[in-house]
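Structure below; questions to follow.
Heads up, one of the protein chains got dropped from this complex, but the rest are sitting where they should.
And now, subunit A:
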Amino acid sequence: MSTPTQDPVRTLSLREVGPAERGTRADEVVIALSPAFGDPFTKTIVDVPHAEVIRQLLAGIEERGGSARVIKVYKTADLAAIAHFGAKISGSGIAVGVLSRGTTVLHQRDLARLSNLELFPQAPLLDAEVFRMIGANAAQYAQGQSPRPVPTRNDQMARPRWQAKAALLHLKEFECIDHSRNAVEVEPVITRVD
């Protein structure tokens, strides 16, 4: 699977702007990224560029009138923990957690860590369109609404194609954990390369 050639190539830089702190905007969504997101990994398990993941999440949030902050977490590669941390510092209590391979969860501050608003466990089925819908739902949750959950997809042949690569990416992401490094707020810089 690859990006259609007519799509422009975009690169992602995550420019560190300071420690990840509690937000004040009541409608903000925190996008919490895993340790290997953007660096050293550049794309999801199905080659969706990380630049595209961020671009679509932000677009989805924006088109529903929300605002977003992006943070990067280094101390854990556990998606539930990443997303729950993001939710706790989110002004609205809503966060989107994303692993490098694409696995995504919508979380809320008041939920138990292993619970969630919406979970997208099958990373190979998450494309640009789904990330945009996730962003749109996140913004609506942040504004106190109850959006219709993003339709879940299922593919019984995802296992033979992706299971081992997912395990490998999981192990690699674990290697990028830095227990001594606190989460930081980052400014995503998406550059179009022509």
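Going forward, contacts are C-beta pairs under 8 Å (C-beta built on N, C-alpha and C of every residue); 3 or more make two chains touch, one makes a residue touch a chain; residues count from 1.
Note that contacts and distances are computed from a predicted model.
Choosing from "Propanediol/glycerol family dehydratase large subunit", "NADH-quinone oxidoreductase subunit A", "Nitrogenase molybdenum-iron protein beta chain" or "Tripartite tricarboxylate transporter substrate binding protein", the protein name stored in UniProt for the chain missing from the display reads "Propanediol/glycerol family dehydratase large subunit". Between the chain not shown and the residues A:T24, A:Q156 or A:S180, the one that touches is A:Q156. Residues 2-3, 9, 11-16, 38-39, 42-43, 47, 49-50, 154, 156-157, 159-168, 170-171, 174, 191, 193 are the ones on subunit A that touch the missing chain.
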